[in-house]
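With one protein chain withheld, the remaining protein chains of the complex are depicted in position.
For chain A:
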Amino acid sequence: MKAGSNLEKVLAAGHFAVTAECGPPRGADPEIVRKKAAYVKGNVDACNVTDNQTSVVRMSSVAGCVLLKEMGIEPLLQMVVRDRNRIALQSDLLGASALGVRNMLCLSGDHQKFGDDPQAKNVFDIDSMQLIHLVRTMRDEGVFPSGQKLEGAPKFFIGCAVNPFADPFEIRVPRLKMKMMAGADFVQTQCIYNMDKFKTYLEDAKRQGLHEKVKILAGVTPLKSAGMAKFMKKMVAGMDIPDAVIKRIADEPKEKQAAKGIEMCIEQIQELKEMEGIAGVHVMAIEWEEKLQEIIGGAGLLPRPVVD
């Protein structure tokens, strides 16, 4: 065991893992986190806590992780390199580990122009690839990247994200390999809607044996409506939603589109579960956490395994 997190144990035992995400609130009210977390509890092996996603200021992800942990949910700390230099990143990693967080995800972060503070200075002192390397160095070598010895190494199961649908496509698998080489233990993918393109990506990764070295958790997001699908396709950079997927939900009357979205998501998870090389699923039910149990249970993934 590298970190001994629940997620690591579930994956090591060969179970099909399930993660979800909780976006912290735009304020200091912990009850909002607890309310969302109640929908997550018992349905996942670990729950991501996002880090100021889309560059909109939210409660810090370390605080969100601790609130989840207090409720008995295993947190997964998302950390972007947009807002913190290497000094702050290292410091927050030490703090999160001290507070018992055992999973983390290394990300670049959306550009700050998308948020409420487009005039903010961005940092990008190191990039997400180097953050993976930084965490691994601290965990496995017990030293800071500067070479100074740590008084207690942080313990993290190290994750990274990949977007198989961004351009240029041909470097997407090489990038996964680079992240694996840098020290990633697992990967959560961008929301998958284009299954054909994802299969091409996965086959290529498998040919290089990457699925045996890094646990691949396929990302899914249930669509609430045809409108949401069209919005995401248009507005979210690197989001690939085929017209056939949009048509399938758009063909339903408005009041039945949400149910259709959940049905499609369950179908997709079931298909992913059968694919060799997929170690689990990351369900990003954005502001729709109350549907997690229905989706994960519907896919036959409940109850979650208990691994010692």
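Here, contacts are C-beta pairs under 8 Å (C-beta built on N, C-alpha and C of every residue); 3 or more make two chains touch, one makes a residue touch a chain; residues count from 1.
Quick note on the criterion: contacts and distances are computed from a predicted model.
The complex includes a chain that is not drawn, and of the options "Ketol-acid reductoisomerase (NADP(+))", "Ferredoxin", "Protein-export membrane protein SecF" or "Dihydroxyacetone kinase subunit L" the UniProt name matching it is "Ferredoxin". Of the options A:Val66, A:Ala182 or A:Leu202, the residue whose C-beta touches the omitted chain is A:Ala182. Within the whole complex, the absent chain has one touching residue among A:Thr19, A:Asn52, A:Asn163 or A:Gln257, and that is A:Asn163. Within the whole complex, the absent chain has one touching residue among A:Cys22, A:Cys47, A:Met104 or A:Ile126, and that is A:Ile126.
When the whole complex is considered, the residue among A:Lys2, A:Lys69 or A:His111 that touches the unshown chain is A:His111.
Counting over the whole complex, chain A has residues 82, 86, 108-111, 113-114, 122, 124-130, 133-134, 145, 161-163, 166-168, 171, 174-175, 177-178, 181-182, 190, 237-238 touching the chain that is not drawn.
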